[in-house]
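As you look at this complex, bear in mind that one protein chain is not there, while each of the others sits in place.
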């Protein structure tokens, strides 16, 4: 049948040798953060110090959002049947899709389109954002990443944008996202501020993550949250209980602050 | 039908409010590492500085091990059919089970049994390890976490144990794991040194992670590796190619060192 | 590493040749029912006429049970995120586990234990059922397959048992299941009649299906139901809607009868 030999550029394995993208894993351990290793695995290079801080902040921002997301509800539903924890969180991962988590990728795509437009035709960011906005409107598609059902001033968005600014890393992605925000306000008369998906999208563009990995970033960030919910279901609830999607009371620790 | 109201103690959500185990998420962003947030989500409290370093190191150590693990092969197989990346990594998560990743949990269980034995009956760690070892032998079960097909001196094990020692955090879990190592050598005449699963198991015992979360920790650590492999499959290979399980050549970056 | 050649006894494939367990697939098409092919694939032989009728009846009986089972709710939850239909039903399959569908396998195991006991020690079915019942009680386990939350006289159970009797195929599995039913009534003072899981278990024992395939039979039977629910979700509901687990109204065809 001929050779089936194939190649992979991620990790080199040999007796007593494990090298992630060329780096001996034992050198990385204790020296770089896990978020750095995530960036290295996906992007092929270690992040610089500022990008490392941003990567950690993005992953922290998305680790959990309570019990209402469908990824949590499908995880709980499977966990309640006595299935292994891995089956439960796999069902959660399968829920991170077009309408749940997908806004990051969709917003990155729109930002990248507008940036390419501005670069190739020499138009301003404002003009490029307007053109892309109008093309979406003609196709009756919605620009993702703007407005939020619950949060009018999402604390994650505020913090992420200020952190990136402090680090001197607000780049073209963020500028274009704000251009979209202005175009939307002007053309629709509605205030639909950049939401957390849009802010993450803009920042991921600025740290060179390709749009096709956006959904995966969200899955990586959210998996520990799904695990926590599955574990809580197993610890606190009886098997096969009926899971109401919204009638949930928080009974965890009261508000506390980092010291 | 009566109320279906239920409670959750993980994340408190309100308008412009997201608090993970009581901490406003925007305070965590930029201040704690993602590994710290993982610990907080699962354990309910932030780790101290040494535990934070250990958590980052454990997660880094397990992020990828090349193309041979079944979780990678099932991920690649699904990715090659044109399925979404989330479906591919879900299949990988489903592969992290009894014989793949399960050794961490099995080893934690044995360590915890021996520690409970030593504590409740006042026997020495050596005696407790010997008793548990013999019970496994009688049930014809294997003690997991010792010996490795490929690595005689796994660099991850060496580094993890020395890091924990440097941080002054080598606890009872590690002592008991070494007691098992000695018992195995003495009773079987074979050198089956503590492997990376066993070392992680011992350290997770020492940072108070419950054994039933061990598999989940491994899933969290490995998911970015699975994403990297799925992405590489989509980028480099044609759909529906035949995936040989071992005939793989590494063609990534040459050996390089942290600067 | 030596040869990786391996063998499989299910389907022989060659150019213009597809033989399921030895039978050319084109001979099976139009001649045997799909349920017969299921039996052939799993058991290695075609069923006789009575077993064929029973297999069809069991699969029909389990094809759907409305919207309340967790397999449906996890399917709907994933479908509502815009994920592909295959991801949605995979989440449903993952929900068919210990407490959902698992009763068939658990009941088969108990029936087989009691039958082995009766055969090896020459005790009566009644004595064997009592011994196994008491062993479950000592281990504080529940005998699965008896009693039902909703159905006091499950129409599927009644029909399955009468059908098997009409066909002259009520065997030792059914006799032992009824022995358990009598033991439970006598020892607990409660009427916990054989439910549909128990009836299917008894009949599967009588058609020689091994207990470890019971869960799989249920998955096969239920998958079309899951598909129907996923399709209905996509057709009738908006993405990301909140899915109440019990507040559902049936609005399909009125009662009608086979003509």
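Which chain is which? They are A, B and C, in the order written, and residues in each are numbered from 1.
What we mean here is this: a residue touches a chain if its C-beta (ideal position, glycine included) is under 8 Å from a C-beta of that chain, and two chains touch if they have at least 3 such contacts.
Remember, predicted model here, so these are calculated numbers, not experimental data.
Asker: If I consider the whole complex, including the chain that's not displayed, which of C:17, C:121 or C:188 touches that chain?
Answerer: C:17
Asker: Where does chain A touch the missing chain, residue by residue?
Answerer: Listed in rising order, the touching residues are 1, 4, 83-84, 86-87, 90, 94, 245-246.
Asker: Can you list where chain C touches the absent chain?
Answerer: Contacting residues on chain C, toward the hidden partner: 1, 3-13, 15-35, 37-38, 41-42, 44, 46, 53, 55-57, 59-61, 63-68, 84-87, 89-91, 93-94, 96-97, 150-156, 158-160, 163, 212-213, 215-216, 219-221, 223-225, 227-232, 234, 236-237, 241-244, 247-258.
Asker: Can you list where chain B touches the absent chain?
Answerer: Residues 70-71, 73-74, 77-78, 80-83, 87-88, 90-91, 94-100, 102, 239-240, 242-246 of chain B touch the chain that is not shown.
The rule we apply is simple: only the chains that are shown with their structure count from here on.
Asker: Whose Cα centre is nearest the centre of all Cα atoms in view?
Answerer: The chain sitting closest to the overall C-alpha centre is B.
Asker: Just curious, how far off is chain C from chain A if you go by their C-alpha centres, in Å?
Answerer: Roughly 40 Å, centre to centre.
Asker: Based only on mean CA positions, could you tell me how far chain B sits from chain C in angstrom?
Answerer: Centre separation, chain B to chain C: 36 Å.
Asker: Counting only residues that touch at least 2 other chains, which ones in chain A make the list?
Answerer: Those would be 87, 90-91, 94, 96-97, 242-244.
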